[in-house]
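Take a look at this one; I'll ask things after.
Missing here: one protein chain of the complex. Every other protein chain is in place.
Here the chain labels run A, B and C in written order, and each chain numbers its own residues starting at 1.
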Amino acid sequence: MAIRVAVGGASGYAGGELLRLLLAHPQVEIGALTAGGSAGSSLGEHHPNLVALSDRKLEETSTEVLAGHDVVFLALPHGHSTELAAELGDTVVIDCGADHRLEDPDDWQRWYGGRHPGSWPYGVPELPGARTKLRGAARIAVPGCFPTVVSLALAPAFAAHAVGPEAVVVAATGSSGAGRALKSHLLSAEVMGSASAYGVGGAHRHTPEMVQNLSAVAGERVKVSFTPVLAPMPRGILATCSAPLRDDVDAHRVRESYLAAYADEPFVHVLDEGQWPQTSATIGANTVQLQVTVDVDAGRVVAVGAEDNLTKGTAGGAVQCMNLALDLPEETGLPLSGVAP
Amino acid sequence: MAIRVAVGGASGYAGGELLRLLLAHPQVEIGALTAGGSAGSSLGEHHPNLVALSDRKLEETSTEVLAGHDVVFLALPHGHSTELAAELGDTVVIDCGADHRLEDPDDWQRWYGGRHPGSWPYGVPELPGARTKLRGAARIAVPGCFPTVVSLALAPAFAAHAVGPEAVVVAATGSSGAGRALKSHLLSAEVMGSASAYGVGGAHRHTPEMVQNLSAVAGERVKVSFTPVLAPMPRGILATCSAPLRDDVDAHRVRESYLAAYADEPFVHVLDEGQWPQTSATIGANTVQLQVTVDVDAGRVVAVGAEDNLTKGTAGGAVQCMNLALDLPEETGLPLSGVAP
Amino acid sequence: MAIRVAVGGASGYAGGELLRLLLAHPQVEIGALTAGGSAGSSLGEHHPNLVALSDRKLEETSTEVLAGHDVVFLALPHGHSTELAAELGDTVVIDCGADHRLEDPDDWQRWYGGRHPGSWPYGVPELPGARTKLRGAARIAVPGCFPTVVSLALAPAFAAHAVGPEAVVVAATGSSGAGRALKSHLLSAEVMGSASAYGVGGAHRHTPEMVQNLSAVAGERVKVSFTPVLAPMPRGILATCSAPLRDDVDAHRVRESYLAAYADEPFVHVLDEGQWPQTSATIGANTVQLQVTVDVDAGRVVAVGAEDNLTKGTAGGAVQCMNLALDLPEETGLPLSGVAP
Partner (left out) sequence: MAIRVAVGGASGYAGGELLRLLLAHPQVEIGALTAGGSAGSSLGEHHPNLVALSDRKLEETSTEVLAGHDVVFLALPHGHSTELAAELGDTVVIDCGADHRLEDPDDWQRWYGGRHPGSWPYGVPELPGARTKLRGAARIAVPGCFPTVVSLALAPAFAAHAVGPEAVVVAATGSSGAGRALKSHLLSAEVMGSASAYGVGGAHRHTPEMVQNLSAVAGERVKVSFTPVLAPMPRGILATCSAPLRDDVDAHRVRESYLAAYADEPFVHVLDEGQWPQTSATIGANTVQLQVTVDVDAGRVVAVGAEDNLTKGTAGGAVQCMNLALDLPEETGLPLSGVAP
């Protein structure tokens, strides 16, 4: 029997990617599509790539419209999902927004302000202990695009106690990660042919998610210095992550910890030695590509991860979580092959 | 029962795209993969995006290796498929090279030189009369990437006798269309941030295919002035095509001819009025997006078509042809939704 | 003695490029800089590349502010220059807007609406007869970015009566040509990796300029079918232009007409045979690169031109006109070498 799915916030990039993936999911039937300011328009005006849905009308985002589905994905600005979810009862609600990612009320207060809406199971199944909480869950918080790949790139090193609790992360991202809002620094003439840093000095809101994830894995508080870099590409994140190697650890043990951690993970690929991740290999796919090495001179483990920010980093991760929530095979409907070159 | 498929020339861009699509085809089992200079290496070295096949070894291209499959795709430089196919008997052979596209021996002699290898059914099912010849065919010639979209963009106008026999086509293409050979003008620093014309003045080998296709549709010899433009993008063709409007024809009739021609075609989408094709909407999908209008002042029909040169323009068109050859539903395994943005 | 120059509309792309060039002009002293909504802000917020002017404040655009300079460049939306110029007396006014480009009041009415503001000397010195009108002129209309390169690419063929009066032009442009206004289709995630057509069917406002220029050269009314294509690059126009070859003309005569027309022009380079223009070679330079050939099969002359839309296509052409207006050597302060790769 078909799983009936609604998407709240269908006109944005995350909403479009959700629909691209859901169209390819063998058990899904696409129900209501909602939007804010774009309600009333056709989906084809926003996503000309989704030809099978081009005539579908966008409705106003409301619990009335979203109710009556088996699953509701929310791809809304933060601040909306708690109220909507409260009235959606048994429906599985998968929130691509930030509202339920942070466990610590103080973190929420500091980074987003206001009363903590509470945390939901965190949607990176490949992190230690995460899959169990996601299987059968009725509410799931999809992580930020950066924390997904960064957490996966560093977790094995922390889990193996191979590194000290001070990570440095610089991640180049395609501009779809900034969403579809009209901002002058996102104009194509500004972005093409240029790289720029933003949110420098620990100012990016994805930082506390990384700290939360890595601290949980490490069993101690991990400091994360995170700098996002806007790169001239539409999709993709390349995260360069490092942490100080502990004295008693060697490169072999580090690599083994990565191979062991992801040996059975369909969506995380530790590359052969000598190969390094490139984002193009992951475009449109629900995969993360990883490589790790030790810089002996600098005394650091360096791990590099690549993902598509919209797929594994958002919508693909969300569909993977839906499969877990509904107890379907986790890989159902999710592409493994990136669209490259 | 699985269809066993081999790919000759798997290390190039066309070969990689064939494998990406074949991996998603529900009835295909991927058999031998061959290459020229890259024989002996792993597929993952050439296509890190194809994680499910990363450990597969490339073999030497030979009839021995290619024999014993239900279908063989050839993505080789021209000049190799005739001999290989001669020994492949009942195997369906789908040639992505140029060898069997041109019907006129003089055309072959002029554009490629040497003895005409004969023509095979031409792999654009949406052209008038083409589908019948492809259904059940044992040998199929996949067209060039430009002729696919250009022929589809102009065929309805010629079929409706709405235009005179003098087309002008300028088509921007992504650089994967030039293949993977090492040429200095294809280095990224040369291509990024730049547009350039090449093969100007009727020198591109895809020109006679366009002439052949459009003349057949028009019922008279059509002249085609074709200029390819290298654009700074990895994939995609945007073809701007025009021809002189006949005196007794109006814009409405032109548009109707397009709507009628493609009403039942799953892979050709005539956009709503006011919307114009963009290549991003077709990336990775087996679709062509079309729009047509009349420039009253200039007295010309102007049609614009977008496709992914590697998908509908090569590998997707090839798989579509395989489906026809094997009498499978034509859309089997082929993505409709482009990966955008 | 220094030439004191003001720029109205300094916060946009044309204004920024004017300032970049004026900073390198040995006789120019930069005076008032004005803006609309950005008045009050620092230039460095809009043009971080102009480090020498980063602290300069933008003032409101008004005749009071612009008065008292030797030269005023206007880089404003159309509709503002007539009134401003009326009060600027002896000041040389060089308008990068559309207001005074069209000679025919009916054309103005049709394409822009309202009362014809009259035409000023048209700022492409290399067109037949143009330089004389520009030398010493007090008012100059800088052409649109497309008409500059298209007119230069086709003028010799029309002047030599080598072609019939029916041109077809398809021109790929970088997205800075669309200006800095916030429009969703100009977001970087939409533009990167994609090509798209717009203004198709003769709808682009630069068309009547091309008709005007080429008709003047040809001595008869020339029809122009013009299609602009948005390409994923920040700057540059590559124009592919063709027209039907007259029966009594051969390729040699066509080429000779181009070589003769531009033999003494410092900013127009007819490339050696076999070389084709690429926009990267013109980035930041006040040059047009041209090549021409004859497509014998199609019976057309095909000319390809490249320029930087912001430099020779707008601001560089404007400074070249200033040099003529002030009777300075025409090349003063203008870069010949493009920034490539």
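A few comments on the model shown:
One rule holds in what follows: contacts are C-beta pairs under 8 Å (C-beta built on N, C-alpha and C of every residue); 3 or more make two chains touch, one makes a residue touch a chain.
What you are looking at is a predicted structure, and each value in this text was computed from that prediction instead of being measured.
In the complete complex, the residue from A:41, A:109 or A:194 that touches the missing chain is A:194. Across the entire complex, the residue among A:21, A:163, A:178 or A:224 in touch with the chain not shown is A:224.
The chain not shown here is touched by just one of B:39, B:67 or B:186, and that residue is B:186.
Where chain C meets the chain that is not shown, the touching residues are 13, 16, 19-20, 23-24, 44-45, 47-52, 54, 176, 192-193, 234-235, 269, 271-272, 275, 278, 280-285, 287, 289, 335-341. On the side of chain B, touch with the chain left out of the figure occurs at residues 13, 174-176, 178, 180, 182-184, 186-193, 232-235. Mapped onto chain A, the footprint of the missing chain covers residues 166, 168, 170, 172, 189-190, 192-198, 200-202, 207, 223-227, 229, 231-236, 238, 240, 242, 244, 276-281, 283, 291, 293-300, 302, 304, 306, 340-341.
Everything that follows uses one rule, which is that only the chains that are shown with their structure count from here on.
The rotation relating chain B to chain C, fitted on Cα atoms, amounts to 180°, rounded to the nearest 5. Note: centroid distance chain B to chain C, computed from Cα atoms, is 37 Å. Look at where the CA atoms of chain A average out and do the same for chain C: the two points lie 45 Å apart. Each of the following residues of chain B touches two or more other chains: 192-193, 234-235, 278, 280-281, 283, 340-341.
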